[in-house]
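A protein chain is absent from this complex, but the other protein chains hold their places.
Presenting chain A:
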Amino acid sequence: MIRFILLQNRQGKTRLAKYYIPLEDSEKHKVEYEVHRLVVNRDPKHTNFVEFRTHKVIYRRYAGLFFSMCVDITDNELAYLECIHLFVEILDHFFSNVCELDLVFNFHKVYLILDEFILAGEIQETSKRAIIERMGELEKQE
C-alpha cells in the first residue's frame, strides 16, 4: 500500500502531504525532511526507486516538483511510478497545463482530486475522465 504521498519543491517546501498511516506531526516533519534530502540529491540517470527505512520511495521529478510515494517493500515499483505519472496527467488536465503556483493557490482542490484517485493507500480510480467528471459534479455543489 501507499504509506504517504509527498509533493515537494527543490527547496524542500511541501506542496502536498497525504499520509495513509498514522504519524505524529513531529514524525511527519522528520519524514518530509528525510525524503526531500533523499530525492533531491539523486542523479537523474539513476533509478526512480530508493530504499527508505524499511520501505521504498518511488519518485519522479516534474519541473521543480518532486512527487514521491512511499510504498511497501514488496510493491510493484513501475506500477507506482506510472501511478505518479497518471496523477500528474490528471492535475495537468484539471488545471490546463499545471504549474507549481496552481497547486499552491488551489491546494484544497488538489486534496479533493487526490481523494478521488487514491483511498486507504490504494489506487481507487484510474479513469481520468471519471475523476475530472466527478470534480465537475462537486464544483456544482459548492
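The definition used in the following text is that a residue touches a chain if its C-beta (ideal position, glycine included) is under 8 Å from a C-beta of that chain, and two chains touch if they have at least 3 such contacts; residues count from 1.
Simple rule for what comes next: contacts and distances are computed from a predicted model.
Missing chain, UniProt name from the options "Mitochondrial import inner membrane translocase subunit TIM54", "Chromatin accessibility complex protein 1", "AP-2 complex subunit" or "Response regulatory domain-containing protein": "AP-2 complex subunit".
Checked against the full complex, the one of A:Val40, A:Leu112 or A:Met135 touching the unshown chain is A:Leu112.
The missing chain lies against chain A, touching residues 14-20, 22-25, 29, 43, 45-51, 76-79, 81-83, 85-86, 95-96, 102, 104-108, 111-112, 115, 119-130, 134, 138-139, 141-142.
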